[in-house]
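Complex shown without one protein chain; remaining protein chains in place.
Let's turn to chain A:
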């Protein structure tokens, strides 16, 4: 056994900054995923075949190809096609946000379908138009059912976020690699990064459970 953590001590602040670098784009990606995913879910349940078709194709593409490929395409194809030198951060939130939207839309669609049909009828019978019915009556109930699945999606996204290291974004993972190259020891920085990821996921899980518990109180 040949472990030596003393050498990475000076690098600890550098690595800790990676937490924020990771969280920053994970949070933005989650928000993009939520908003776009909700819109896609609404398209999927409309009777308009064009909207529904487009939303289904979108989902199929983003779920049917590797996330790392989507990230690479955005990072490398955008400059090649448009001449715009897209920053790593922007590429990252686009790839993760668009990808997450596909998964979130499926989760929300299922959640909406699971809301009692009587709720729609009660709202319709009161003369409530489609949009307020969706946003005030159906979605709030759907969100409650799908919270566990959404939490799962956020956790997956946080873990998968490590692949942005491949386009040079200075996230936690990338920093661990840099430190490893600097001190010629890879194992220790990777262990530290692993521990930090584990703690982040642990906290996220606990937060999710707390939110769920609060929501269940109105049942």
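FYI, a contact is a pair of C-beta atoms (placed from the backbone, for glycine too) under 8 Å apart; a residue touches a chain by one contact, two chains touch by 3 or more; residues count from 1.
We adopt the following convention: contacts and distances are computed from a predicted model.
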Omitted chain (choose from "Glycolate oxidase", "Carbon monoxide dehydrogenase small chain", "Tryptophan synthase beta chain" or "Amino acid ABC transporter ATP-binding protein") - UniProt protein name: "Amino acid ABC transporter ATP-binding protein"
Residue, one of A:49, A:64, A:83 or A:129, that touches the chain absent here: A:129
Omitted-chain contact residue, chosen from A:119, A:152 or A:177: A:119
Touching residues (missing chain, whole complex) on chain A: 116, 118-119, 121-129, 132, 136-137, 140-141, 144, 218-219
